[in-house]
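Accompanying notes for the structure given below.
Every protein chain but one is kept in place in this view of the complex.
Letters are used for the chains, namely A and B, taken in the order the chains are written, and counting of residues starts over at 1 for each.
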Amino acid sequence: MSESDETLKIGVIAPLSGNASQYGEETQRILSATLKEINENGGYNGSNVELVYEDGKCSGSDAVTSFQKLVDIDGVDAIIPFCSPESLAIAPLTESLQMLAVSGTSSNPDIEGASSYLFSLSYSDSVIGETLVDELDKFETVAMVTEQNDYSMGLKNVIEAGLGEKVVISETFESTTTDFRNVIEKLANSGAQAIFLNPFPGPTATNLAKQMSEDLSKFEDIQLVSQIAYLTDESRQGIAELANGMIVVDSPMVDSPEANAFYENVETNFGEISALKGYLTLSLSDALTNLVAAANAVGDDSVAMREYLANNPLVGRVADGIEFDGMSYLPGVRAGVFQIIDGKAVLQ
Amino acid sequence: MDFFLQILVNSLVTGTQVLLFAVSLYLIRSVSKIEHVALGAIATFVAYMFYVVFMFSGSFVASGIFALGWALIFGYISFHLLEKFYKNNDTLLGLLASLSFGIALESLIGIIFETDAKSILDGVLPVVDFGLFRITTPGLITVSMGLVLTMIIAFVVLRTPYGRVLRSITENNALVSSLGVNAGFVRMAIYCMGCVLTGFVGVMIGLNSALTPFMGFNLVITGFIALFIGGVTDIRGVVVATYLLSLVPEFLINYSPRYLDFSASHKMFFVFVIALVCVLAKPNGLFSKRIRKS
Partner (left out) sequence: MGYYFSVLIKIFISFIQAVGAHLTMSQAGIFFLAIPVSYSFMGYSLAILQKKFLLGFGLAFCGSLALTFALGLLLSYLYVRVSHESFTVLTAASIVGFEAFLKSFSDLTGGVLGISGIMRPGFMKALPDIVLVSGCLMLTLVLIENLIFKAPFGRALRGLKESETLLESMSISANKIGTVVICLASLLSGIAGSLEALRIQFLDPTFGGFPNLILIASIAILSMKPSVRTLVLSTLFVVLLPEVLRFFSFNPSQMGHMRMLVYSIMLVILIRNLSGKFTSAQRIV
């Protein structure tokens, strides 16, 4: 651990290369916008806060090496990991080295209790999963299509456990897939009353929906259900007809004026965000905000910062006023059920 | 019946994409004994060049010409990169150099264009409805042009003097040169042709679905496998092997009993299993004959 010094350094482990690198690039934009806000408001005790990025490639092995480089060479005071595999891989290290790690985006349920020094401001997959189970349970037969990433697969497992035999088809596809036509044909032919679309938010989701829109007649009598992937207006561009009537389950706190102002700030000054737009933009921003707030309160000692965050209310756009209450995940995050009506996501 | 035909047509589109990779690999291997696996990355780069011009001009012709130019440039670069390995008979080094070159290209694409998927055509693609099945316009072009090009190449390779020259170059380069054939020029032309073919595939993939920096990799690997299963010196085998590797996994996935839970993510696993079975049954290629070794 570093002794108190003038600069607060925060390490970020994100996928800067490889298949998931778009998320790493958007992470950098969101954190840069947040960093600018923080430094303009006094930073860390009057000095600037610094971010040091390392490429975790969404892989456990690279995340561990990145973590060790950040701690040993760069001397960071805290870490922000992105993907669940990165968070899970560094969990034992955060415990043994007493290095605080706060993720804004990791959501695998295994993170709960993995380390007393690892927290996540994202919602656990089980929160959204349980609400999705409630929605999908209204139908006799359900088909699912899931992208092979930690987030979507986590949701898939919760839903399959909850629905059991009601799931007639559960298709999975690799993250690098761009042609979904056979998958779509299989779903449409399954006889399911509802189809759960489970790609990771971003271009994959848009691509899947566009290809489904090539023959809308296949889905006329089928209820489409999804998660954050189709919540934002941008994610539904060009697929208005398909999306109309779609049920989307995600956290409800994404459309406030404050949130919209922040999205605009990021996109105007730092670049487009599409895959992470919504709750994850804000939770990622809040991860950095809370680390700086903790350092300002108790200094840059990781153990003290950890104690502060674990025992005090948090700050930020989504975490404001909430306490961890002995958990690793942010408690009290409820899933909101939206329906797409005339191109707008309307909270039910 | 509709379901079967639709799956068949969709699989034919992806299979034809792989076929053009396999044919390009076959051609280049025919003249240099090197498997130029960087063709996947080259196809991706050429497609991105098409995308850039199309975004500015909206013209398919202008974009096509620009992309063609880049494909020829990459053909030239590939020839000069790998010629040394051919001359020194270092085929494994050539494979490794090609793989590294491909990774470098993919990284460059990631730096210039970033990694989010790009769509060349906005909105839903135009679809041609044949009643029992539907196919997108880019998909139809891919299948028709791909099959025509493959048939032309197969005819040239198997039935014309040019094809005989091609097949002779790796057998005995010195003898072919002594007959007045500029073997080096032929090799460069083949590299350029291979890059143009794969560039065409890259553009078609971009039009039919989306562009990502790593989109060529799985396709070129499948093409690479098809090349060897089909028989490295037999283009008919390459064609059959390509469609075997593309169609069989799709039908296994879509027609398997529910309790087996096969899905699209199992595809590459099935490709490997089919490759294993084919190679064990026909070690020298699908249409190979048993030969007596003295």
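Convention: a residue touches a chain if its C-beta (ideal position, glycine included) is under 8 Å from a C-beta of that chain, and two chains touch if they have at least 3 such contacts.
Just so you know, these numbers come straight off a predicted model, no measurement behind them.
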With the missing chain put back, one of B:L5, B:I73, B:L108 or B:V127 would touch it. Which one? B:L108
Check the options A:T7, A:Q68, A:N265 or A:Q339 and report the residue that touches the missing chain. A:Q68
Per the touch definition above, residue among A:K57, A:K186, A:K210 or A:R306 touching the missing chain: A:K57
Pick from B:L81, B:I120 or B:V201: which residue touches the chain that isn't shown? B:L81
Among A:Q148, A:N189 or A:Q237, which residue is in contact with the omitted chain in the full complex? A:Q148
On chain A, what residues meet the omitted chain? 12, 15-18, 21, 24-25, 28-29, 51, 53-55, 57-61, 64-65, 68-69, 71-73, 84-85, 88-89, 91-93, 97, 108, 110, 114, 148-150, 153-154, 172, 174
Just checking the interface: what residues of chain B touch the absent partner chain? 81, 84-85, 87-90, 92-94, 96-97, 99-101, 103-104, 106-108, 110-111, 114, 218, 221, 224-225, 227-229, 232, 263, 265-269, 271-273, 275-276, 279-280, 283-284
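FYI, only the chains that are shown with their structure count from here on.
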Measuring centre to centre with CA averages, how many angstrom lie between chain A and chain B? 36
So in the complex, which bits of chain A are touching chain B? 17, 19, 21-22, 25, 148, 168-174, 176-183, 185-186, 189, 202-204, 206-207, 210-211, 213-215, 238-239, 274-275
The chain B residues in contact with chain A across the complex are 3, 6-7, 10-11, 13-14, 107, 110, 114-119, 122-125, 127, 134, 136, 205, 208-210, 212, 214-215, 217-218, 250, 253-254, 258, 261, 263-265, 268
